[in-house]
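The complex is shown incomplete by one protein chain, all other protein chains being positioned as in the whole.
Lettered A, B and C in written order, each chain numbered from 1.
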Amino acid sequence: MNKFKILNDPIYGFINIPSELVFDIIEHPFFQRLRRISQMGLSHFVYQGAHHTRFEHALGAMFLMQRAISSLRKKGVKISENENDSLLLAILLHDIGHGPFSHTLEHSLVTNIHHEEISLLFMEQLNKEFDGKLTTAIQILKGQYHRKFLNQLVSSQLDIDRLDYLKRDSFYTGVTEGNINSERIISMLNVVDDSLVVEEKGIYSVEKFIVARRLMYWMVYLHKTSLVADFVLLNILKKAKELVSKGAELPCSGSLQVFLKQTETFTFNDELLLEFSKIDDYDIIMALKQWKNYPDKVLATLSNSIINRKLPKISIQDNEFSKVTIQQKREETKVKLAISDNDVDYFFGVGMIENQAYNLHNSSIDILLKSGEIKDITEASDHMNLLALSKPVVKHFMYYPK
Amino acid sequence: MNKFKILNDPIYGFINIPSELVFDIIEHPFFQRLRRISQMGLSHFVYQGAHHTRFEHALGAMFLMQRAISSLRKKGVKISENENDSLLLAILLHDIGHGPFSHTLEHSLVTNIHHEEISLLFMEQLNKEFDGKLTTAIQILKGQYHRKFLNQLVSSQLDIDRLDYLKRDSFYTGVTEGNINSERIISMLNVVDDSLVVEEKGIYSVEKFIVARRLMYWMVYLHKTSLVADFVLLNILKKAKELVSKGAELPCSGSLQVFLKQTETFTFNDELLLEFSKIDDYDIIMALKQWKNYPDKVLATLSNSIINRKLPKISIQDNEFSKVTIQQKREETKVKLAISDNDVDYFFGVGMIENQAYNLHNSSIDILLKSGEIKDITEASDHMNLLALSKPVVKHFMYYPK
Amino acid sequence: MNKFKILNDPIYGFINIPSELVFDIIEHPFFQRLRRISQMGLSHFVYQGAHHTRFEHALGAMFLMQRAISSLRKKGVKISENENDSLLLAILLHDIGHGPFSHTLEHSLVTNIHHEEISLLFMEQLNKEFDGKLTTAIQILKGQYHRKFLNQLVSSQLDIDRLDYLKRDSFYTGVTEGNINSERIISMLNVVDDSLVVEEKGIYSVEKFIVARRLMYWMVYLHKTSLVADFVLLNILKKAKELVSKGAELPCSGSLQVFLKQTETFTFNDELLLEFSKIDDYDIIMALKQWKNYPDKVLATLSNSIINRKLPKISIQDNEFSKVTIQQKREETKVKLAISDNDVDYFFGVGMIENQAYNLHNSSIDILLKSGEIKDITEASDHMNLLALSKPVVKHFMYYPK
Partner (left out) sequence: MNKFKILNDPIYGFINIPSELVFDIIEHPFFQRLRRISQMGLSHFVYQGAHHTRFEHALGAMFLMQRAISSLRKKGVKISENENDSLLLAILLHDIGHGPFSHTLEHSLVTNIHHEEISLLFMEQLNKEFDGKLTTAIQILKGQYHRKFLNQLVSSQLDIDRLDYLKRDSFYTGVTEGNINSERIISMLNVVDDSLVVEEKGIYSVEKFIVARRLMYWMVYLHKTSLVADFVLLNILKKAKELVSKGAELPCSGSLQVFLKQTETFTFNDELLLEFSKIDDYDIIMALKQWKNYPDKVLATLSNSIINRKLPKISIQDNEFSKVTIQQKREETKVKLAISDNDVDYFFGVGMIENQAYNLHNSSIDILLKSGEIKDITEASDHMNLLALSKPVVKHFMYYPK
């Protein structure tokens, strides 16, 4: 291989590209597109350093997977060369289906399909181009491979995905509360009965990880300013679709137009996948830059709201907002903006957010005790607070014009 | 002031010495002695970088206090020049009463007095030398000053002392789980009705702080290897006192001999204080280096155990050890080492350790909500896990020869 | 001021917004546009984390300026409130004239004006909107203010601009070679006879700064992959202008079209300034995404080259490439791509790069010796290597298709 072999990551230093296949996948336009998909949507409105992309995260996760495989092998866990390559491909591509601004537009631009499913569609496509070399990787991601722990490495409550993004998002936001010790946790992974476990001495690092995740949710991912920015962007897309459905011609890229025209019941066929692969953050921002001067006042106002960061106000509280309060605030919005009742909901909204640091009923985090026994982290821990962390916390929000 | 004015700290960078008085206090032999008192006792047996001293910690805490005062003043909290100076002196000297290996020997070398009280004795002494300039600092430390929040800054569940030592100990041990964001927390402190509060936006940083403290206790301060090393050292002192009381002449420094001769009921007068000021880690380690060749087998074995890190085994579990187990293990020890029943307890012991991350009944950590209301952190938090963290966790240990 | 007051920076932590005026400037669309101007052009092709923007850099520099002012005032340097505010505005706005991809397109999109001059045009505009409150800031930037050291703080060989961008670019690229200790250097600044100096004890930190700058140039700013990417982008703009001048209608934003139509001799009037303020990285990337399917083969190929990172090869050497080599490689290019002689220079080029770590003839870095004497750093240093660093290093490059 006479191709370049090293990538520079600000967190891990050098990342080695382990094979020609991985190199070619990274070179592929589907993957290069991730350079234009921001990892954290509009979070940079709050944390100005958070401009990192899915491209970096995918590569960072691949790096950590290399470490995990190497550590497991040293402990005697057998991982074949094909399994090794497939784990790297699986983690590298697990997020390739993300659309512009990652999660923000997930259920707006494309309504009836999750990004994980789109990732698999992309992988099927790549599998054709690369002569079936991604077959095992796809099986692993789908949970259909016969060795369960491989799937757990890419998708569980302590998977390599989370070990990278918590650390990475903490780095770029400066929220040190989320700075987990990924390499330490990885060095404590092991496999028992085909199931991923953490050795007992890692129990406190896991506790730190769970708490860090909880704090990152409140301080970053569900930060109220990001939250309201996300809703503005969602409402823009909704309004745009409404206008298009009524026959309007909105200035924007051709690929974006294709999706604005889709109805709820479209099928995500190969052709649509190809269009999807052409869309990234740039299509959206450029559309907004044009739409902020569009004759429709709602679309123009909302678009300007993102471009020049003129965001609505948002209140968050533990209890539901009363019907009276909601009704009143909604009415105020209508009068203030002098808009039709139909349009109010583009500027006003209520809803709830949930933060569950650890999900007892999902794939558990298992601790391998020195005695050989295996226990769920909430039982293995000496303390009730992990159990407490498995209770979801719900908050209610209302946003409305400043 | 033509004296040097800047100290180099690996964590905060430059530390400014704010006044000639502070400079002179730092130059005083009482304070210079802290260069020879390790901050974390024998923790370097587990965390080999942990050789930092009380000297650094005291200066680091003074630095953070400067930041806290500056931040509070910007928020409109009035702090007079005398209060400013006294806060700096109070935090600088709060630990000056520590003996060798800090907490390890606290109730062994000197049995009936806490290090906080000895700190106050030293301060009284310095107050004489410095013409009463420490009077307010002493009042603050004693909780006798008329403004309560000054005392809370030096002694409460979120005091400047903890904000420095958790960060510092995390730095030197490499246990990132304890790396709190001290400056962020400090910037969120405020004062309401003469009481220290944390502004609402700091609520998650406080949660992180409490969890970090819990993790540092289990991973570092109560690490089983440090724990057992501490007991060995305690037992050495106990044995040495026993031998001295029987008339033995143990080779060691004169000042150490003074304390080996003390009975339980001694009074800590000025003369003893002066002797105490001459003892540090070096007296102890040099004594052990000599005692490891002393004719008394118990003293020699134990001393060698520290010098060459030949530590006993230690088991830790959630439940009490049964009487049968204890009896059996104790008997084994006696046989194995071929020692008298009286001497067994120098090599064998049981006990319990407790870790309470947050103490509800102690000085609480109060959160100032945006509404103006003040709530204890456990109530202000959206989550039960802080309440859970206020429950003490108890573990039981037993140590015995390898 | 009931407005938000704190920004989160991953490097410095909290950045305080010091006044309502600064807040309003930050809110202005001219400044918000900097969120969409990447600091380092296409460097993320080499250093994948380098997606940070001019927005962050401007705020970071303002933060360091606050520190510098505070440190100088402590040393007795008088700085009035108006000077304080103006220094902050000057550093905040010094780069507001940057176009898309910062330096990359500086002499392409707009040909006969530097970004510094555009910054001043923007500031004049803002000065009108804000009732003349930027007058002093403009004077400082222009070097027309009567106190010289204020200008040196914003523009000299050791200015606050460099102290932020070296540190910031090092952080995001992971090239630790450039990680200077900005706060330490700032704490050593002083003013003598209206001139900025560094106190003697800072001499080694300045040496480190100069070497770090040299290394960042070779390792990052002049990295051959960034370099060639820049040329591709420049050539795209050149080709686009050529096509437009021949009457082609290239799909792109209206504002971009305005500039594609400009001839060499246009004047940068207020109207053009307004158009310029609407252009950012997004206009360029979206244009490229469309142009990569444009009928003109040159434009399409080059555009695809950026979008999918298919860059030309580039060779760098100490000596000039011989005429023969150049002629030969150019011919090969023509044949390989089957293009006209006229079009070859869109794919092939030679040139030179220069790296001068310290410029003796420019504003010098002056060291204030303990004796009171002031010397240029190259003389004050004990070593010839600083003198050596003042010699420019030149390298020659040639790029051509893979």
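Keep this in mind: a residue touches a chain if its C-beta (ideal position, glycine included) is under 8 Å from a C-beta of that chain, and two chains touch if they have at least 3 such contacts.
Predicted model, so just to flag it, every value in this text is computed and none were measured.
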| item | value |
| --- | --- |
| Among C:S80, C:N112, C:Q144 or C:T176, residue touching the chain not depicted | C:T176 |
| Option from B:F55, B:F149 or B:F276 whose C-beta touches the chain left out | B:F55 |
| Touch residues of subunit B, complete complex, unshown partner | 7-11, 13, 27, 29, 32, 35-36, 44, 46-49, 51-53, 55-56, 59, 171-175, 253, 278, 282-283, 285-286, 289-290, 307-309 |
| For subunit C, the residues touching the chain missing from this view | 176-177, 179, 181, 184, 204-205, 207-208, 211, 214-215, 218-219, 318, 382-389, 391, 393, 395 |
| Subunit A residues that touch the omitted chain in the full complex | 13-14, 181, 183-184, 187 |
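Here is the rule we use: only the chains that are shown with their structure count from here on.
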| item | value |
| --- | --- |
| Furthest chain, CA centroid comparison against subunit C | B |
| Length of the line joining the C-alpha centres of subunit A and subunit B, rounded to whole Å | 43 |
| Subunit B and subunit C: spacing of chain centres that average the CA atoms, whole Å | 50 |
| Multi-chain contact sites of subunit B, meaning residues that touch two or more partners | 181, 184 |
